[in-house]
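Below you'll find the structure, written out as C-alpha cells, and then a few comments.
Here the complex is missing one protein chain, while the rest keep their positions.
Labels run A and B following the written order; every chain starts at residue 1.
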Amino acid sequence: MMKKSLKPFRDIIALALGHLTVFKHVFKRPVTLEYPEKKLPLNDNFRGEHALVVDNEGKLLCTACGTCQRVCPSFETIEIEKEKNESGKFYPKNYTIDLNKCIFCGNCVQYCPFGAIIMTKEYELADEKKSALKLDINTLKKNYSDSIIKKTVKSKR
Amino acid sequence: MEYLYFLYIDFLHKYNLPEFIGMATFPLLPFCMVAAALILVVLFLVLMERKVLAFFTQRKGPNRVGPWGLFQTIADAIKLLCKENITPTGAEKFMFNLAPLLAFVPVMVVWGLIPFSSEFDFMSYSVSALLFMTIASIPTLGILLAGYASNNKYSLIGSFRSVAQAISYELPLVFVLVSIVVLASSLNLRQIVLAQISVYPFCGWFIFPAFLGFLIFFICATAELNRCPFDLPEAESELVSGYNTEYSGMKFAFFFLAEYAMMFIMCAFMATLFLGGFLSPFGFYLSERFIHNDLLAQVLVYFEQVFWLFLKTFFLIFCMMLVRATLPRLKSNQLMGFAWKVLLPLSFLNLFFICCYKYFIYAK
Partner (left out) sequence: MTKNRLKINIGPQHPSTHGVLRLVLELEGEIIKSCEPVIGYLHRGMEKMAENRTYLQYLPIVDRIDYLSGFFNSFAYCNAVENLAQIEVSKRSQYIRVLTMEMNRLSSHLLWLGTFLLDMGATSPLFYTFRDREVILSLFEELTGQRLMYNYYTFGGLRHDVSDDWLDKVGDFVKIMPKKIQDYEDIITNNPIFTTRTKNIGVLSKNSTLQYSITGPNLRATGIRVDYRNSKQETGNKEHNSHGLGYLVYPELDFEIPTAKTGDSFDRYKVRVEEMKVCLKLISQCIDWLKSNTGEIISPIKQHLLKVPEGEFISNVEAPRGVCSCYVKSDGSGNPYRVKWRTGSFYAVQILPKLLENTFYPDLMAIFGSLDVILPEVDR
C-alpha cells in the first residue's frame, strides 16, 4: 500500500504520463484513409455484389437447381425462371437477385453445387432508384465480366 | 491617433462627405477592427482545434475545403447562417433570443482590453484587469438564460452546472490575479506587461515567481471556458449538448463564436499576466536588431509585439487542446470540491508567497 500523503504526487505523475502519451501520437503517421480517393485493398473472399459465372463459351454454369434459393436466409431474394434447352438441360431464363433484401451472407456462393455464382468486390451499391438494386440476369453476367476476380471455373464440389 | 483621425477626415472629403460623419463614425472604427480581427481569429482557432485534435489522434482533420482544409470553418459558418432559426414551442422567446447576445457581446468588449503592443490598445483604463474579470463573467448569465429559456431539461441542468462552476472557479482566479497585481503594482494590463521587463530575456516574466499561480489560473480558466475536463455544462454523454441543445443556426453560431473567442481572449490574458504579453522572449525585438531603417523598425516593432502575444496565446491554447484530448470529464461534486478544497487554499498560498517575494526580494 502506498502512503496517502504521496497520493497528490502520484496523481500528478499519472496526469503527466497521460498527457505525454497523447502528445507522442502527434509524431505518428495519420491512419486516416481518404475514402473516395483511396480504398482499402479487398481480397478474394470479399462479399460484394453478386455475379453469375460465364464459362469460356459464353454459357452460364447455372443449372437453375434452386439451391441458392433454399439456403438464402431472406425470402424471395433470389428468383429463378427455369427453362430446358435443346439438349434437355435446365438453364435459367431469368435470374434476379434483389439486393434490397440480400444480407450478403454468401450462402448462395458457398453452397452452389456448380460454383455458378460468385460475389465480386463491388460494394458501392447506393443508387437513386430502388429498382436499380434488383439485378437481373444480364446485369449479373455483366458483373462477372467486369469483376476483377475471374475465378477459375470451379469443378463440382 | 489624431493623425489617423485627420487621414480619415481627408479620405471622407475626397468623396464630398461632411466632417460630422467622420466625427460620428471614427470611434466605431476600432470596434469594427476588433470585431473583424476576433472573427478571423476564431475561424482560425476552430480549424486549429480540429487539426490539433486530429494530430493527437492520428487523423488528418479537415482537409477537403480549400488547401489544408483552410476554408472548412468558413463553410461551416455559411452552413450555420443558412440554417433556419428555430425557437422551440414553450420557450421564453425574448430571453431565448437575448441569451446568445448576452454571451457574445461581453466577449467583444473584453477583447478590446488586451494590450496588443506597447502603444496600441483599444481601451486602456487604470483598472483594466479588474474590468476584464468583471465583464468576462457576464457570458455565464447568457448561458443561464439560455438554459432557462429553452424549455429543455438538459439545457436547464447544463446551465445550472455552468453557473455553479463559474462562481466557484472565479474566486481562485481572482486571487491569482491579485497576486499578479501585487507583483506589478498596477491594475492596468499594459503596466502589468511593462513590469515584466527585465535585464535578462524572459526572466522577468511573472510565471517564474508565480508558477503555482499560473497552474491555478490555467485550471480555472479552463473551467471558466467550460472546456474539457470541465465541460460539464455541455457534457454530450449526459446532457446531449447542454445549454445550447435547442439552439440552431445563427444563434448557435453566436454561442460557438463566443466560446472560442473567449478561449482565445482568456489565453491572451494569461499570456499578458504570466508570459510577458507582447514582450519578446529574447529581450530585444528582432525588427530593431535586423532592420536599420529607423522609421520602418519603429512601425514593425508594434507588429512584432502583436506576433509575440499571439505566439504565446497559441501556445497556451495548444496546451488546452492537449488537456482536452487527454483528460476525462470531472463529476459535478468532484468539481466543486476541487475548486473549494484544493484550488482556493492553493491560491491563498500563492498570494502569500507572492507578497513575501515582493516584500523581501522584488522590491529591493
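One rule holds for everything that comes next: a residue touches a chain if its C-beta (ideal position, glycine included) is under 8 Å from a C-beta of that chain, and two chains touch if they have at least 3 such contacts.
Since we're looking at a predicted model, the values are computed, not measured.
Note on the chain not shown: across the whole complex it touches A, B.
Residue-wise, the contact with the chain that is not shown comes from B:Ala325, picked out of B:Leu145, B:Leu173, B:Ala325 or B:Leu346.
Touching the chain that is not shown, out of B:Lys93, B:Lys153 or B:Arg289: B:Lys153 (per the contact rule at the top). Here the missing chain is touched by one residue of B:Asp76, B:Glu170, B:Asp231 or B:Glu304, and it is B:Asp231. Residue positions on chain A in contact with the hidden chain: 10-11, 13-15, 17-18, 20-22, 25, 31, 40, 42-43, 45-47, 67, 70-73, 103-107, 110-111, 119, in rising order. Residues touching the missing chain, restricted to chain B, are 53, 56-59, 153-154, 157, 228-229, 231-232, 235-238, 240, 324-334 (touch as defined at the top).
Everything that follows uses one rule, which is that only the chains that are shown with their structure count from here on.
Separating the centre of chain A from that of chain B, both taken as means of CA atoms, is a distance of 51 Å. Listed in rising order, the residues of chain B touching chain A in the complex are 54-60, 63, 322-323, 325-327. Those residues of chain A lying in contact with chain B across their complex are 15, 18-19, 21-23, 25-26, 28-32, 34.
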